[in-house]
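This structure is in structure tokens; I'll ask about it shortly.
Moving on to chain A:
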Amino acid sequence: MKSIVKVFAGALLASTVMTGASLAQTKEVQMLHWWTSGGEAAALNVLKQDLAKEGYGWKDVPVAGGGGDAAMTALKAMVAAGNYPTASQMLGYTVLDYAEAGVMGDLTETAKKEGWDKVVPAPLQKFSVYKGKWVAAPVNVHSVNWLWINKAVMDKIGGTEPKTFDDFVALLDKAKKAGVIPLALGGQSWQEATMFDSIVLSTGGADFYKKAFNDLDEASLKSDTMKKAFDNLGKLKAYVDPNYSGRDWNLATAMVIKGDALVQVMGDWAKGEFVAAKKAPGTDFLCYRFPGTDGTVIYNSDMFGMFNVPADRRAAQAALATATLSKSFQSAFNVVKGSVPARTDVPDTAFDACGKKGIADLKSASEKNTLFGSLAQGYGAPPAVANAYKDVVTKFVHDQIKTSDEAVKQLVKAIADAK
Partner candidate 1 sequence: MSTASSSAEGRSTLDRVVIYGLLGLFAAFYLIPLFVMLVTSFKPMDEIQSGNMLALPRDPTIEPWMKAWGEACVGLTCAGIKGYFWNSTKMVVPAVAISTVLGALNGYVLTKWRFRGHKVVFGLMLFACFIPFQAVLLPMATILGSLGRFGNDLQDLIGTSLGFGNPTVNLVIVHVVYGLGFTTLFFRNYYEAFPTELVKAAQVDGASFFQIFWRIMLPNSAPIFVVTVIYQFTNIWNDFLFASAYAGSGDVMPMTVALNNVVNTSTGVVEYNVNMAAAIIAALPTLFVYVVAGRYFVRGLMAGAVKG
Partner candidate 2 sequence: MAFLEIAGLKKRFGNVEILKGIDITLDKGGFLVLVGPSGCGKSTLLNTIAGLETITSGEIRVEGTPINGLHPSKRDIAMVFQSYALYPNMTVAQNIGFALEMRGVAKADRDKAIADVAKTLQISHLLDRKPSQLSGGQRQRVAMGRALVRNPRIFLFDEPLSNLDAKLRVDMRTEIKRLHQTTGATIVYVTHDQIEAMTLATKIAVLKDGELQQVGTPAEIYNRPANLFVADFMGNPAMNLMEASVVSEGGRTLLSLTRSGDNDIRLPVPASASSQGLDGRKVILGIRPEAITDRDGADRNASAVEVVESLVEVVEPAGSDTFVVTHIAGKEVTARMRADADVKAGSRLPFAFNLDKAVLFDPGTGRRI
């Protein structure tokens, strides 16, 4: 008996000692995120240091895996337990879901003071503002419709920037003839769907994309244009290597970096990989908009959702929000991450050529109202719909759905089902 008692006593003792730390909670931010790789961690460290200058500590809650899946599960558990973190990395509709559940905080005061309404593009505000209240601080804007090309390979096969989808196919053919893998693709549903976002935009144009993938208009979804988009996806599939299935996206990027493959269709986070591999745009790699999508930006954005924490923790939260949207952090972070700042007034001096183009594109798209949420990335529609969409795309890519007719039928059904 004695030793059982000891174990219990030990556990109790240990726990009482540990809870002493909770007093410090008011002077720290608790931050849930899945940015655990070296580069990301370095970028976040900038924020941590900024906060430290203000006298706030940083309680790190990193949960990596599955592009945030594990972190979102942890977040759900934390919210269910009533232990809200100060902030959490979140995407698109998830912010709105949590806001609707009434667990998000209110940053409006800070936002007014700092004039966020004017500098954050309106489409982003759709996700960071809920019923007139700022609930999240956007960290960056990623854009999805990019081509990432190995310049050495491009030179070797004598290719030029493809302006249309057909150009693109011709370029891929050239690569194929030259014996390199034309298209580096990771055969996971989100990567395939991310590429398909661009294909749909390229095939149907800006309005079509918005109608189909943001408004979920049924007529557009079952239109011939959508069918053509699937046909185009089918065409591209012919240019991937046989081992693409299940490959992680950064491995596909590595194929382009090493020159094993010519091009990858991927969001601008791929640039972070090039940067990390000490490659420079223009000399080592090229960034083009996906053919036929210039002037339009399909975006997604990492946001720090701010939770409804007790009053004594709000000062720290406000400090975090301010630091997140500060120009210096926006610049420093996005240079590393490959994305562009979430506010349009950040000077682009620190950015490379691709970054500069991204910033300019975002600005013009924002002005021309051609800035659209990516369906694959959870900015086009709620997760149920987005995932139903990914299901159909990936089944098409992996031949479980055999024709584009069937694909369109399945897409309409799946989206209707999930709505």
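Note that in this section contacts are C-beta pairs under 8 Å (C-beta built on N, C-alpha and C of every residue); 3 or more make two chains touch, one makes a residue touch a chain; residues count from 1.
Keep in mind how these were chosen: all candidates are chains of the complex that A comes from, given by their letters.
These figures come from a predicted structure and were not determined experimentally.
Only one entry among 1 or 2 touches chain A in this complex, and that entry is 1. Chain contact summary for the complex, chain A toward candidate 1: residues 1, 4, 7-8, 10-12, 14-16, 18-19, 21-22, 30, 32-41, 44-45, 48, 58-67, 70-71, 73-74, 76-78, 80-83, 248-251, 254, 269, 272-273, 276-277.
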